[in-house]
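Notes follow once the structure below has been shown.
With one protein chain removed, the remaining protein chains of the complex are shown where they sit.
Right after this comes subunit A.
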Amino acid sequence: MAKKPQIAAETRPWRDPDAQPFVRISGVTKKFGDIYAVDDVSLDIYKGELFCLLGGSGSGKSTLLRMLAGFEEPTVGSIAIDGQDMAGVPPYRRPVNMMFQSYALFPHMSVAQNVAYGLKRDGLDRTAITERVDELLSLVRLEGYGKRRPDQLSGGQRQRVALARSLARRPKLLLLDEPLGALDKKLREQTQFELVKIQETLGVTFIVVTHDQEEAMSLATRIGVMNEGRIAMIGEPQDIYEFPNSRFVAGFIGSVNLVEGVVTEDEDDHVRIRSAELGCDIYVSHGVDCAPEQILWWAIRPEKITLTREPPEGDANVTKGTVEDIAYLGDMSVYRVLLESGKRLTVTRPNLHRSDPDGITWDEQVYASWGGFSGSVLTS
């Protein structure tokens, strides 16, 4: 559901070196006592982006979000929003609104009063407030729910009230802390779609914190993967998945086969890596920044490996193993292939036919092969 790629510079301002970032986080560190919650993070976010901060618990993503909202002050570093330095600006003076993970709806106020709260603080007159509240409730498809109390709503409805309330003051930047975390799977997929639609309609910049990689992949224009308070990688969903920059990122997003190897040939247009774990040579069809004899890692996604009964041509990028296990998932099957070295490869194959009597089955000898551009060479 990410934005359709159009003209690169228009929809992907991060690829334009002259573009001005809307949010600039530079060298931000946050310490709680002796613990670094956020450690020297620098990040530029552009107008109209839907940026996802992705990480496990304790990775510092929520702390970073709270610093943007103004609930925490950075220990070191600075945050600028729309060119304005945010140091010392309290939450109630920032052009930013936040949607809380618990939704934080005021229990003693009706839905309409909840949505109107921020507008009242802005000193709008009564008719303008009523108009805006109606507009917002219809945006989140909750017309007629204005008089209800939060405890009379379902989880999905509460989530939408929280969204409407956070959008009420037309913030330039909306922060969303696990916006879909409390919803069940079906509702989540549906809401994901709506969230993107609302974001595109309003053109507000969204920063979403999530631990759910699937959510991040489908929502985001760009993802920032966080680990132990640091940004491990920033990139478009496709970059993060196909070209991870480290073993952490490769392993965190999706499933991956990771092997260790030694560089035996290092040329400008190709690299050859010998891997004892795989029991074969890996031929990488592009240059890599490495040195001969260097030990490094090579990662390949399960769907990029082909299984065949007959040996494919060529001496590299093919290894032999036995099918140890097959997990049938409906749309695809996951094969576990045991190599001679004892290493297990995970391979997925789409189930193109409703039944395939001649398909590869348990305990069969198979050849696993892949193309020269299929894997990623990782040096860290």
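Basically, a contact is a pair of C-beta atoms (placed from the backbone, for glycine too) under 8 Å apart; a residue touches a chain by one contact, two chains touch by 3 or more; residues count from 1.
Assume contacts and distances are computed from a predicted model.
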Of the listed "Nitrite reductase large subunit", "NAD(P)/FAD-dependent oxidoreductase", "Methylamine utilization protein" or "Putrescine ABC transporter permease PotI", the name UniProt assigns to the chain that isn't shown is "Putrescine ABC transporter permease PotI"
Missing-chain contact, candidates A:104, A:202 or A:290, resolves to A:104
Touch with the missing chain holds, among A:24, A:61, A:132 or A:165, for A:165
Across the whole complex, the chain not displayed is touched by subunit A residues 69-71, 90-92, 96-98, 100-102, 104, 106-108, 117-118, 121-122, 149, 151, 165-166, 168-169
